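A single protein chain has been removed from this complex, and every other one stays in its place.
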Amino acid sequence: MSEFVMVVIGGLAFGAIYALAAIGIVVIHKATKTVNFAHGGFVLFGAFAAYLVVVKLQWTYWAAYVIVPLLIGGIATVIELTILRPLRKADLFTVITATIFIGIGLSEIYRLSYNTEILAMPNPIPGRPFLIGDVILTREQIWVVAGAMISCLIGVLVFSHASMGRSMRAMASNVRGATLCGYSVNRVYALAWFVGGALAGLAGVFAGPSKGVSPELAVSMITAGFVAAVIGGFDSLRGALLGGLLLGLAETFAAAYVSSAMKNAVSFLLLFVVLLWRPEGLFSEGKGRDV
Amino acid sequence: MQDKRKHGCGWFKGRRTFLGAALAAATVFAAPGLHAQQGVTSGEIVIGALGPLTGPFAFIGAPGRDSIALAIEKINEAGGLNGRKLRLIFEHANTPAESVAAAKKLVEENKVFTLILASGSTGAAAAADYVRAAKIPTYNIYGATPIIRTPFAKNIFHSAIPGAEASGKSMIDEVFRAVPNAKKVGVLAGTYAFPQSHLKTIREQMAARAGVELVVEQFDAAARDFTAQLLSMARQKVEAVMILGSFTEAGFAIKQAPEKGLPATTTWVLDGSGVNDGIVAIVGGENTKYLHGYYNVPYFPTQVNDAPMAGFRKLWIGKYGNPPEGRPNLYDMVGYGSMYVLGQAIKNAGPNLTWDSLIASWEKLSDAKPSSMGGVDVIFPETFSATDHQGGRRLGSAAIVDGKWKVVR
Partner (left out) sequence: MSERVSERGVAMRRVIMPSVTVLLLTLAGTTLSNYWQYVFTISIGAMVSGAALIMLVGYARCITIASGAMMAIGAYASAIVVLRFGFSFPWALLVGTLFGALAGYVLAVPAVRFRSHNLAMVTLVFQAVTIILLREAKTLTGGAEGLNIPPPVLFGTVITSDLGNLLLAGVAAAAVILPITVLLYGPFGKNLRALAANEVGARAYGISPRDYLIAAFVVSSAAIAFAGALSAPRFRIIDPDSYGVLAAIFMLAYPIIGGMNSIWGGLLGGGVLRILPEVLRPLADYLELIFCALVVITVMYFPGGLVELVGKASRRLRGKGAAAGDESLPDSVEAAAAAAVATVNAGGVREAMMRAMPAARNTTTDVADAPALRIDGMSKSYGALQAVKNVSIEVATGRLHGLMGPNGAGKTTLFNMATGFTPADSGTVWSFGRDIGSVPVEQRLGLGIARTFQHVAIFPSLSCFDNTLIGLGRNGVGASMRRSLDAAHAGGSVAEERDAVMAALDAVGLKALAQQPAGSLSLGNQRRLEIARAIVSRPRIILLDEPVSGVGADEAGRLRELLLAINRELGVTMLVIEHNIGFLLSLCERLTVMSYGEIIAEGAPDEVVATQHVRSAYFGDKAAV
């Protein structure tokens, strides 16, 4: 039984990070209808920036949690302004392929600037783990689950209520209408990318200690983030959150009770099943209309 | 329509024989134009090397390039070999396809005299066929794979990284040195080439030990979550675990182990690629007493209190400046040392330098080490014979002392 609980906790810890990545993807998509395949690269940069802040500059982790999201949000906005804005005139296909290659480019830039196999980061919350019966709970796990969940909830609330969230939702439903109401497309898109990038950066700060900073992080986070977003229904923030948790649990369970090789396969198979059976996602809000 | 088909058949038959003949002719006449004395002039010897400079195995190839270049610089500074200076051409090669391309380019376009394979097992395996056919003297300095070792080839030599069998034995010895009466031993193996070849030989060797049960769990390359595997081992109460994988993978496994129920006193035995200071940072410094490993060279790169290691670091920093995290590493040391061994073989072959004379001289090397040519002894001495081309067999035993790895035996 205790083993089961530990599997669950392990799953939730990773799931919370996936949720954070997924929410960033969904925010960008909700506002701009663009699926950001470069999101994993943002997470990697976030983890790397966290490393620089905590290990190189020797500042506290709190500094990282504040500075890194702002930094990565800024980078994301720059990419939107310089590359994606001109491309938006072309079709969706072009934008998607551009983000795919931007993502790989970001990984490469990281690798070139810091060519080590992996960068390890210290534990954000050192200290003895808690022992509840037979169940071992490290402080780091608790922090990751709590911290990531709180960030997710903040993101959801902001989007639902604050005025910038409203403008993004308006833009997403009807660009022309929203423009007529006074919302500026450029400003809204830039803001969406900023928020999405910031969330990715935050995911990176959480992921750094648990997974280490290496180019693999980009690939694993992008696939996990996507799968989580799809499971949740691509336009639902709540769904992305739940989808991330579900994915983390599913992966860990599959690895624990089926086989470790299936761990990777599980996330993909889950994606597949959801797309076939309920393409609008398991937790989605509205129904989509194509025509 | 009809006559086209009839006409077509006969046309094809005639072409078929012609095609067959043409291809046969092409095969015969287009053998690579290699020369047994290529790459050697009165003043210069060209050394070719290939290895991954990017990708997941860059931590092998880049140090290979840097260290071989360092050794060559020092050898040239000391006067070269029999009046000839060495020149290095290093080509990047990550996948098997790239390895074959790089080997061909070096041997056929650049016409190098000797080839050094500074790539991991997959690259070495891919180039194996080619170098066997080309018959160029080849120094495989990092590849543990059996594909480049069998069948035996007169022109292929191996350096400080022995075949999987020897290193596997070394790990098993470590396990039983630490836990003499172990009854349940775990193996955590990556699913990629290098760990898999070790897994095979470890399974065989452990099967020969009566009364000991082996628990095998596997993980994907670059895995970061070992919940499943660790839980399984905890369930079966293993006393010691051998980890076949890089230090990043091993590090996270060891770090997560206490969370998953493995006792803090579990013994961890790592293979050569796990013995890396980076692992101390990942694991967190608390459990290091129980980490053991083997090491292919007599010192750990951070053992700066030992003179040879300090000397090597000084040389390295002198050429490359402040080292990035984790450098110089094992592969820097092996590359540097191997180049000296090769240098010695070349020197002993005398002024009349051909492939045959090099091979003959190489096979006579006994206890070859860098210091005989003014270098620093950062590898175990290498010995070759006409039937045994594995230069280094000796493996050091490594443990963590005061937060850093040390080779203790």
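To keep things simple, chains are lettered A and B as they appear, and every chain counts its residues starting from 1.
Quick note on the criterion: contacts are C-beta pairs under 8 Å (C-beta built on N, C-alpha and C of every residue); 3 or more make two chains touch, one makes a residue touch a chain.
Worth saying up front: this structure is predicted, and the values here are computed from it rather than measured.
Participant: For the full complex, which residue in A:2, A:94 or A:160 touches the chain that was left out?
Facilitator: Of the listed residues, the one touching the omitted chain is A:94.
Participant: Which of these touches the unseen chain: B:60, B:136 or B:193?
Facilitator: Residue touching the chain left out of view: B:193.
Participant: Identify the residue among B:92, B:158, B:292 or B:313 that touches the chain left out of the display.
Facilitator: Of all options in B:92, B:158, B:292 or B:313, contact with the hidden chain holds for B:92.
Participant: Among A:63, A:78 or A:109, exactly one should touch the missing chain; which is it?
Facilitator: Going through A:63, A:78 or A:109 one by one, A:109 is the residue touching the chain not shown.
Participant: Need a quick check: the contact residues on chain B for the chain that isn't drawn.
Facilitator: Chain B touches the chain not shown through residues 16, 19-20, 22-24, 26-27, 29-33, 53-54, 91-92, 95-98, 100-101, 104-105, 108-109, 121-122, 125-130, 133, 145, 147, 191-193, 196-197, 220-221.
Participant: Touching the hidden chain in the full complex, which residues of chain A are there? Just list them.
Facilitator: Touching the missing chain: residues 35, 37, 83, 86-87, 90, 92-94, 96-98, 100-102, 104-105, 108-109, 112, 219, 223, 226-227, 230, 261, 264-265, 268-269, 271-272, 275-276, 279, 291.
Please note the rule applied: only the chains that are shown with their structure count from here on.
Participant: Between chain A and chain B, what is the gap in Å from one C-alpha centre to the other?
Facilitator: One centre to the other, that is 38 Å.
Participant: Spell out the residues on chain A that touch chain B in their complex, using ranges where they run on.
Facilitator: 2-3, 6-7, 10-11, 14, 111, 114-120, 122-123, 129, 134, 136, 138, 141, 210-212, 214, 216, 220, 251-252, 255-257, 259-261, 263-264
Participant: Name, in rising order, each residue of chain B that touches chain A in their complex.
Facilitator: 54, 56, 58-59, 62, 191, 217-220, 222-229, 231-232, 234-235, 246-248, 251-252, 258-261, 278, 281-282, 284, 324-327
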